[in-house]
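Here the complex is missing one protein chain, while the rest keep their positions.
The chains carry the letters A and B, assigned in the order they are written, with residues numbered from 1 in each.
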Amino acid sequence: MSTLQSLDIKRRSATTAPSPSVRESAEVAKLIDISKCIGCKACQAACMEWNDLRDEVGHNVGVYDNPADLTPASWTVMRFNEIEVGENLAWLIRKDGCMHCSEPGCLKACPSPGAIVQYANGIVDFISENCIGCGYCVKGCPFNIPRISARDQKAYKCSLCSDRVAVGQIPACAKACPTQAIYFGTKTDMKNHADGRLQDLKSRGYQTAALYDPPGVGGTHVMYVLPYGDRPTDYSGLPANPRISPLVELWKGMAKPVALAGIGLAALLGFFHYVTKGPNEVEEEDEEKARAMADRENGGRS
Amino acid sequence: MGAMSVSRRQFFRYSGAALGASSLTALGFSPTPALAQVRPFKLARTTETRNTCPYCSVSCGVLMYSTGDRAKNSRSSIIHIEGDPDHPVNRGTLCPKGAALLDFVHAPTRLTYPEYRAPGAKEWKRVSWDFALDRIARLMKDDRDKNFIAKNQAGQTVNRWTSTGMLAASASSNETAFLTYKVVRSMGMIVFDNQARV
Partner (left out) sequence: MASLAPTFGRGAMTNTWGDIKNTNLVVIMGGNAAEAHPCGFKWVTEAKAHNAAKLLVIDPRFTRSAAVADLYMPIRPGTDIAFLGGVIKYLLDNDKIQKEYVLNYTNAAYIVKQGYGFQEGLFSGWNEERKDYDRSSWDYELDEQGYVKIDNTLTDPRCVYQLMKQHYSRYTPEMVERICGTPKDKFLMAAQWMAETSAPDKAMTSMYALGWTQHSKGSQNIRAMAMVQLLLGNIGVAGGGMNALRGHSNIQGLTDLGLMSNLLPGYLNLPVDAEVDYATYIGRRNFKPMRPGQLSYWQNYSKFFVSFQKAMYGKAATKDNEFAYQWLPKLDVVYDVLRAFELMHQGKLNGYICQGFNPLMSFPNKAKLTAALSKLKFLVTIDPLSTETSEFWQNHGRYNDVKPEDIQTEVFRLPSTCFAEEEGSLTNSGRWLQWHWKGADAPGEAREDIRIMADIYRRIRGLYAKEGGTFADPVLNLHWPYRLPDEPTAEEIARETNGYVVESVPDPNDPSKMLLTAGLQLDGFAQLRDDGSTACGCWIYSGSFTERGNMMARRDTADPYDTGLAPNWAWCWPANRRVLYNRASCDAQGQPFNPKHRLVWWNGSRWTGPDVPDFVVTSKPSDGMGPFIMNAEGTARLFTRGMLREGPFPEHYEAMEAPIANPLHPKVSANPVARVFPGDRATFGTAADFPYVATTYRLTEHFHYWSKHTKINAILQPQQFVEIGEALAREKGIKAGDWVRVRSKRGDIEAVAVVTKRIKALQVDGRTVHTVGLPIHWGFVGQTRKGYATNTLTPFVGDANIETPEFKAFLVNVERLSAPSV
């Protein structure tokens, strides 16, 4: 497989070698404007089509959401929630998927060199060849995004179509979106665009409309315009104040060098087990859950 | 790149070796250059063809990407379809059906040869085009010859054929439609409709 193009790397998992920093690339971002989203799932279709992913044909479990959750072959899903606001109904529809954090918890947690990289443009990408399927990225993610495939024991998630962005194209989901609920460009432009959208929403009575670019993870390269900005969790559990799990910070700051110096991994696992029992801002699945989920996804690709 | 594909359990089993590699990297001996090889852009040398989405009446412009360059010895296969950014209505966007058109083109239930089901039969039988079309022509002509109505009860010339009918498509081209019209009306067929009602 030859490489036709590449992106500069900013950070690389389990690697302390400095990255080249002379060239400057603009940070990119995807802006998901929920006030324009009709939940049509064109983004899901385009994602599957472009990335050659075909999940299994599932079931209806009593809601519109399908597939019901992210999987190794479903890198984005629409989540639907019905709430009453005063006497009116609101159907909150959120496109869920990797947020491409500026401070990516997955990358920080990853023990395998080069399995997770962050490009200078902000995209956080999983390099499958280097993935060992340990699942630490799942734990490290404050948004519960990565999924481990039972087929090849590797972690998968949205790449923000790094292959398209590298050649100047926008991600497949953003291109497909019929209503410009997904918009793509430099992070600066997207924030400016969001300002205009918030103004419009406020003029229509959405006084709490807000941009979701959470500082707890250093901001994200996937941002939301939330019409009800004061209640992010109503958008199918969007964390109000996501932060990288303290245990990952601990692992990064202290445990990882220790591990790298030769400490057995069994002890390391125990460390994670221990720490995850404690109270945590971040919703995480424990080790068993992750394993069970990986088993369920057996044959996730067609 | 490493063709190494280790399961998680294997990783723990060989943790010593893995950690060794990890440590080397940590010390600055990065095994790969600090450029990530993103997935190669899959459309680089494909052939692009303009088309229209066949589903709803917005008629979005689509770009179809196929393998090969239409050289004599290559058979094209469409590998990707996305919106045509020039199109004034969809401006490159597509809905979940349009974005999945590739799977329509390659649907496993696409028909690839004529089939025939005999009266009372439980299964299809593969037949040739000649068999199917000769038999259809014979059945239609015999029915027309037998049941054609030249005059109504009042003696007025009506020249209609009411015992065989047709439903025309909703996604076929205007050219298919006009040719179908000519064929159907020249035979006097009058039980004739399309999908406009549903």
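The definition used in the following text is that a contact is a pair of C-beta atoms (placed from the backbone, for glycine too) under 8 Å apart; a residue touches a chain by one contact, two chains touch by 3 or more.
These figures come from a predicted structure and were not determined experimentally.
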Which residue of A:Asp69, A:Asp200, A:Asp234 or A:Glu249 touches the chain not shown here: A:Asp200
Residues of subunit B in contact with the chain not shown: 47, 49-61, 64, 66, 75-78, 81, 86-91, 93-105, 107-122, 124, 129, 132-141, 143-148, 150, 152, 154, 156-198
Touching residues (missing chain, whole complex) on subunit A: 35-42, 44-45, 48-49, 54-64, 66-67, 74, 82, 84, 88-89, 91, 93, 178-181, 197, 200, 203-204, 302
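Note that in this section only the chains that are shown with their structure count from here on.
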Subunit A and subunit B, separation of their C-alpha mean positions in angstrom: 33
Residues of subunit A defined as touching subunit B within the complex: 1-9, 12, 14-17, 19-20, 40-42, 44-46, 48-50, 111-114, 117, 119, 125, 127, 129-130, 132-135, 148, 152-153, 159, 162-164, 166-167, 169, 172, 175-178, 180, 257, 259-262, 264-266
List of subunit B residues in touch with subunit A within their complex: 1-8, 11-12, 15, 18-19, 21-23, 25-32, 34-42, 44, 80-83, 90, 92-100, 102-103
